[in-house]
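Of the protein chains in this complex, one is absent; all others appear in place.
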Amino acid sequence: MSSFFQIIENIVKAMIFPGLLYATAGGLLLAGLDRKIIARMQRRVGPPVLQPTYDFLKLCGKETIVPHVANKPVFLAAPFVGYVSLVVMMLLIPIGGYSAFSGKADLIVILYLLTIPAVAMIVGGSASGSPFAGIGISREMVTMMAYELPLIIVFLSVAKLVGGDSMNFSLQDITAWQEQNGPVIFSLSMIPAAIAMLLIIPAEVGMQPFDVAEAETEICEGPLVEYSGFPLGMFKLGTAVRIFVMTSLFTSLFLGGITSGIHIGWTVCGVYVGDLLVRGLIHFAICAVITLLCMTFIHAITARLKIEHLFKFYWTVVAGLSLISLILVWIGV
Amino acid sequence: MFKKMIAAAGAKSPWIYHINTGSCNGCDIELVAVLTPRYDAERFGFKLAGTPRHADIVVVSGPVTSQSKERLIRTLEQVPEPKVVVTLGSCPKSGNVFKGSYSIECPVDKYTHVDVSIAGCTPKPEAIIEGLYTAAQILKEKRREMK
Amino acid sequence: MNYTHFPVISVMGLFLGAFLVEVFGSKNKYIRNTIVLLITTCAAGLMLYLVKPVFIDGQIISYWMGNWEPVEGYAIGIGYEIDALGMFFVILTVLTIWLAAVYSIKYMEKDSHLGHYYTLFLMLSGSVLGLVCTGDIFNMFVMIEIMTFAAVALTAFRNKKGAHLEAAFKYLVVGCVGSGFTLAGIVLLYMQCHTLNMAQLASILHGNLTPVSVLALALMFTGFGVKSFIVPFHAPAADAYMSAPTSISMVFSGIVNKAGVYGMIRLLFVVFRVMDISSVQIMVVLFGVVTMFIGVTMALAQHDFKRLLAFHSISQIGYVITAVGICSMKGVVSGLFHAANHTLFKGLLFLCAGAVLYSTGTADLDKLGGLSKKMPKTTICFLIGAFSISGLPPFNGFASKWMIYQSLYDKAVTTGNFFYIFALVCAVVVSVMTLASFIKVTQAVFFGQTPAALKETHEVPFLMRLPMWIMSLLCVGCGIFYRFTGNNLLLPAMKSTFNITSYIDKMMGEGTAAASGIENITIHAETGFEYWEPVIWLVLFVTVLLAVFIVTLIGRRDRGKVLSTKEEADGKYATFFSGEKSSHSHVAGSDLFWGFKRNWKGYFNVMQKFHSGNVNDYSLMAVCCCALVIVFTYIVLL
Partner (left out) sequence: MVPFARVALSNLFKKPSTRNFPRENVEAKPGYRGRIAYYGDKCRNCGMCVKVCSPGAITRTVTETPEGKDIAFEFDLTSCTFCGMCQDFCDEKAIELTADYHMAATDHKDLITSGVAHIRVPKGQLVCGEDCVYCTLCARKCPEGAITVDRTEKIWSVDHEKCTKCGTCVSACPKKALSFGE
């Protein structure tokens, strides 16, 4: 009987919190917020915060045209794989002190899981057979090569700071460490790594100025050029969830444990829910919005880079920043 | 179940694809002006799409030169239903001052059903917003009628 | 049943088969195929029977040829000895041989002189199997020689093109340089120890490294390095893998270079036992890192399918060498795991390349395109292989790479050496670049638009697809149930790598190891499998996918329709090309990754000079490298 309840509980986790519904709703809200904030930075009114939701719903209603050169099954399946893998990633990231399945994957697994949606987009675009998509996937891949180097260094420096002399890639342990010792970002040596991570997130989610792969003005949105209707909506949804996943990851890596002293809680039906609400959700929401604000700010003040400049930028400036952190942590500052 | 939501969302998120069929560029810059902070068509969810596959509203400007005719037809076909065709300025409807030229194949009506035409040479951005807004409402109706 | 005879029966059976094929099968293809399949199946069956005694019962199988048992403590006969490490490589070998034999039947159909082909193939198989079974170092050398010459002949098998002969020549020259080093090393060893049995060598050499044996170590290390094609001996590999028939390329990449790796492990861990010296570890890891990096960057620049795969083979061997060089338990486990995975996914990829070559007649990435519609099953297999090699969860490549990263990090924090962190970062970047170059192949060969010349392409026959499916299933299975593989295959193999007392005792009699002071170390069962649960991930993935799918189904009526067409179309179903008439416009392999190539121009220019194609240069590189290794080992070991 208990195993039955456990299955139900796990399904609820996967479907509602922190799974499908939470990830999707949060992602759509953050994406809408991004568009709203950037509009305000440009002195515009901007679209409503629910605009990404409208976009998705509208795309559901559109026809889907599969080009005759495309490989139909791959073309149609790719967006689903990308979206679902992102939702599953959300389950693996601890929220505040609460973790649904986060003990099941560590930082390096997360690093690799993050490539799945990108590969889904690449394969989908490639399957569409469009030459624009060909250029797009090439750029997407170069972007990926560019940011992966600094990203692994950032992860290593966090792991070293938290783990000390033992190996520790577990996100759960990193969160627990922050509950004890305060946020990672408060230690001086980690500030460059945090900046590097903030510069990596826009490339990861395909946001300006690092959206060379989906440049709609030069290469007609790259891999997405032939997508229409529901699959396109799935991709847009995936991008929204990716923003949420990345901001959550940043929060658990760098901004955890700020609210560790606060205990406001009450018991509902024998379950203590307050800590999750305050330390998990509210803290997460605020941190996610702050992270988003940084990204949007970069978005607002820059123009799109060229692909070779992007590569150089990540392998010199961003990798340099993260390397400074790693060396500082290594020598124990 | 979702039909009403989808139809309602259709009017709130119309994505525009802009085809220039030999326009003098006047209408084109005005269309871009619509997205500037002063006019900010993004309030209504308008967005310029990079490819016809993403588009709901196709905005045609220019007098359809014989070189661009085929491309126009092809691009219009590639837009998924429901779609709305909007002509921008006088040229696509009539050829304007180029009327009667050997290289002009206007009007656009010959090739597709034009849902909204925005007159003006060039139209004022407000007029364009008005026209696009009308187009968005038509889009909603079309979505509702679709099975 | 007395199964101690099985190894020698298998090896000799394969050699006998080679003879029989030449005698009876050179004219009639049915007889030929029957002999080949029978012999390989028998060899595989006999060897796989030994899985139970070796892995489950923990036995070591020894066999003295002609019953020449040691006399007065000195081994004078040739002894076969299979411990878990050897058995691990035996499994890889027989699997690859069998699949390659099945694949060859259809794949080689169109060629002539197939009797010679199968003769060489069976000789190659027999020699590799003999190499991993043998307990005698000179026998090992003999097997290496047979292996090299069979491989050289097979490289030149399709000798219509000059390039194939040239490749064979390069392989021959550089391979012989390597064999020469190995032989010189063996001679020196024999001079010092007066024996050729590895178990006895291990007991004699323990704590007894003289300048002679160190020189032998350096020479043999270089020799096996040449056989496993690590940088800077990798150049002939690319040519050879490209020129050989694809079924043979698969054998090359699956087991021939693994034989070199096996030799290295045997040498460093068992015979000389020098791996606990940190400088040696760093040297091996450095070799590994350089190999994986140069391999992958060169692969990015290739525009031939098989050549690209060849460079990836080099790069993946780099991972194995790195992991083995860490010399922690986790490191050896992950290295062996990656070796197995590499055999699986690289074999699969070579088979896919072969399928493409079979159907289209070309492997040039710039001439192919859009094959996924013509060869959907090959495409699925290729994608599984590509995702495995690029380390996408939950495929097997990810599991082993992830363990390699963990062991590198572990090593870095326990020794405090920043070099391992550098190696770790390098490994991650190489992994992304691997993904990049397979995206390149995916786009250039399987997706995109089909050139007019390839309109009539068809899917390959079932007999060719069968090995591909088996490999794909193993790739997925090893990835998802990696703990099962780890606990049942890798841990025993790793234990036998570190604990060699029973290896010595079984061969030379009880107490030999103890007499020379070799002791077992304690092995922790813990290998760092904690933080990755592919099964849970997969279950979650499927659950969420189902949920999304159900919602999609509920809203099916309200959704827009999916429209598609089978015919050539202009207009609605054509790809969008700014309204232009849809014509063939395929983004081919060399068009990709511009931003990357531009930034790395200087590096690629240097690499171009490095790969001069001149066999003199390659031999010189091998000799120089050997000299450096000798100097280095003398400095750190004496």
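By written order: A, B and C. Residues from 1 in each chain.
Keep in mind that, in the parts below, a contact is a pair of C-beta atoms (placed from the backbone, for glycine too) under 8 Å apart; a residue touches a chain by one contact, two chains touch by 3 or more.
These numbers were taken from a predicted model, which means no experiment stands behind them.
Touch, as defined at the top, links the missing chain to these shown chains in the whole complex: A, B. Of the options B:53, B:74, B:93 or B:142, the residue whose C-beta touches the omitted chain is B:93. For the options A:44, A:160 or A:236, the residue in contact with the chain missing from this view is A:44. Contact between chain A and the absent chain runs through residues 37, 39-46, 297, 300-302.
Chain B residues in contact with the hidden partner, per the touch definition given at the top, are 37-40, 43, 87, 90, 93-97, 99, 115-121, 123-124, 126-131, 133-134, 138.
Here is the rule we go by: only the chains that are shown with their structure count from here on.
Ranked by separation of Cα centres from chain B, the top chain is C.
Looking at which two chains touch through the most C-beta pairs, you get A-C.
Taking each chain's centre as the average of its CA atoms, chain B and chain C sit 58 Å apart.
Between the CA-based centres of chain A and chain B the separation comes to 35 Å, rounded to the whole angstrom. The set of chain A residues touching two or more other chains comprises 60-65, 132, 220, 225-226, 229. Counting partner chains per residue, chain C shows two or more touched chains at residues 555, 558-560, 572, 574, 576, 578. Residues of chain B touching chain A in their complex: 2, 5-10, 12-15, 37, 40, 42-45, 48-51, 53-54, 56, 78, 80-82, 143, 146. Per the touch definition, chain C reaches chain B in the complex via residues 554-555, 557-560, 570-572, 574, 576, 578-581.
For chain C in complex with chain A, the touching residues are 370, 372-373, 376, 379, 383, 387, 391-393, 398, 402, 405-406, 409-410, 413-414, 418, 421, 424-425, 428-429, 432-433, 435-436, 439-440, 442-443, 447-450, 528, 531-533, 536-537, 540-541, 543-545, 547-549, 552, 555, 558-569, 572-578, 585-587, 591-596, 598-599.
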